[in-house]
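A single structure is presented below for examination.
Every protein chain of the complex appears in place save one, which is left out.
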Amino acid sequence: MSQPAILQAQSLSKEFGGVIAVNDVSFTIARGEIFAIIGPNGAGKTTLFNLVSGVYAPTRGELRLNGRALGASRPHQRAAWGLARTFQNLQMFNNMTVLENVMVGRHTKSRARLWESALRVPWARREEQEIRVRARQELNAVGLEPRANSLVSDLPFGQQRLVELARAMATDPQLLLLDEPGAGLTRKEIDELDNLIRRLRDQGVTVLLVEHDMELVMGIADRVMVLDYGIKIAEGTPLQVQQDERVIAAYLGVETFTAQVAEANHAPPE
Amino acid sequence: MSLPSQIVQLLFSGITVGSIYALIALGFVVIYNVTGIINFAQGEFAVLGALIAVTLSQDTPIFGRAVKVTLDLPLPIAIVAAVLIVSVIGILLYELAIRPAKGASVVSLIIITIGASITLRGLALITWSTDPFRLPNFTVGAPLQIFGAFLILQNFWVIGAAAVILMLLFLFFERTMTGKALRACSINRLAARLMGIDINRMAMFSFALSAAIGAIAGIVITPSTFMGYDSGELLGLKGFVAAIMGGMDSAVGAVIGGLALGILEALGAGFISSAYKDAIAFVMLFLILAARLSGLLGASAKQQESGL
Partner (left out) sequence: MQGLSRHGNLIALVVLALVLAVLPIYLPNNYQVSILIFVGLNTILTVGLSLLMGYAGQISLGHAVFYGMGGYATGILAIRFGWSPLAAMSAAAMLTGLIAYCVGIPILRLRGNYLAMATLGLNVIFSLILSQQTDWTGGPNGLGNIPKLSIGKLSFTSDVQFYYLVWFAALGVLTLSLNIVNSRFGRALRAIHGSEVAAEMMGVDAGHYKTVVFALSAVYASIAGSLYAFWISLISPSVVSVNFSVELVVMVAIGGLASVWGAIFGAAAVTLLTEFLRNMLPQILSGASGEQEIIAFGLILMIIMIVLPEGLTTGTLRRLRRWRAERAAVKEIQESVEIMGAP
């Protein structure tokens, strides 16, 4: 961890009407790593994600992105500061084409305002062209360029996942949050996703990942944090975490976990 | 009139009008709880109830005075018949307009029920033209005099109707299978369906019930105020405000909201200005929406919690 921290969470807590969903969780993500959060259902992973992306403000504790305190800033502000995310259950702009979906991702990186758009001033037209070119590049990167002009709702689920990823990448994120990107994908699609995430990391994007698929997590994560009932119970390399007894105990079906891990370890290397 | 008797007078008329608002608010709440729809045609049920009761019980020219209805049924029979007819209209509204639009967005459903309210208003216009109508008082007798205020007997019918309906609704929801099934729908539609409750029948039933309540509201107030084809718009809006004041999902809340609104209006009209009487409801609406805004956002945050 020679790299400087991109995200720091200090004693983060979130309560919903007395129920503590996230309890005093601290962690640090270094620039350029793939950091995964795992835990049984209801462990508070999604809540933690929503805290980082700004859907909720924390009840207590503090988040820093590149040293900047995030406080109660809104998601759209955090997007401008270099944060992007995808959603566990897709959040597509179903009323738009695939290309337009990805073009929205360029929002913070472009600046044409209402009147400049309405009057089509020359620089706004150039900017629009640049947005289009860049969006096509992102689609190309996930292999969906041929479907650019389809309505996004006409695409199969797995491809919509990729559109979401391309859309997030179009924002030029420094930190990319992926909320269960493997959910609902076939084995083959997950393998492709695995490759894709590695490629993003190689481009210099830091990835924060919540995922159920152990094979995916143990294969690509540099470090893993384990949550249970909103509390952090372990953190370390995939190997360290797999051997942690509290982690094994936390997974209700102990056999299930070890079986999953065993399966992950026997998976053919990339 | 002395100030105390003036206040009694205003309170009494406020409670009377408030009972009407309460009944219409109950109609909103019944449908909203079961289906999640706000029925913009709620006020039209009241108008139809009143005008059908009028037509059945007295000589009434209809269709641009081309036809004269001379059924002259006794008032109680006419009232029961009118309530039943309006319930059927409520069922038709559900079967013809709401059910076919299954899965429509909130905006589409709003537009559909607005369309329904316009259609019903138009049908009323064609049938009864623009004439105002009135029913006779249910009981004959001199007004009661209390603290120097004159309390008209018909108003006791209005208040009584609201009280009886609230009580019947309570018994219905607590004691009958259908009532319990309806309540199950309002708590969790999916779970209710898994329990074998026919959601469509429940929704249809909620429209029938709500139409009946609306019709009764229209009928009991028509002896004290003229009813015309377009009276439903304002009645519906006020009923909605009352429903919101009561929290939108509670029958008791709707009644309290209705009474509060009626009393506020009466006091406002009496002590401030009668010109702005109708504005009071909407000022209340904005105050409540503003107060609930944080609560509403809280609710949507909870939805996101489960949705994301």
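We call the chains A and B, going by the order they appear; numbering starts again at 1 in every chain.
What we mean here is this: a contact is a pair of C-beta atoms (placed from the backbone, for glycine too) under 8 Å apart; a residue touches a chain by one contact, two chains touch by 3 or more.
Model, not experiment: these values are computed from the prediction.
**Q** Of the listed residues A:Asn94, A:Thr186 or A:Gln203, which contacts the missing chain in the full complex?
**A** A:Asn94
**Q** Which of these touches the unseen chain: B:Leu11, B:Leu73, B:Ile91 or B:Ala104?
**A** B:Ala104
**Q** In the full complex, which of B:Pro4, B:Gly64 or B:Pro136 touches the chain missing from this view?
**A** B:Gly64
**Q** Over the whole complex, note the residues of subunit B touching the chain we left out.
**A** Residues in contact with the chain left out: 38, 63-66, 97, 100-101, 104-108, 110-112, 114-123, 125-126, 129-130, 233, 237, 240-241, 244, 275-276, 278-279, 281-283, 285-286, 289-290, 293, 296-297, 300, 304, 308.
**Q** Touching the missing chain, which residues of subunit A?
**A** Touching the missing chain: residues 53-55, 74-76, 79-80, 84-85, 87, 91-97, 100, 103-108, 110, 112-114, 117-120, 124, 127-128, 131, 149, 151, 167, 171.
One rule holds for everything that comes next: only the chains that are shown with their structure count from here on.
**Q** Indicate the whole-number Å distance between the mean C-alpha point of subunit A and the mean C-alpha point of subunit B.
**A** A distance of 49 Å separates the two centres.
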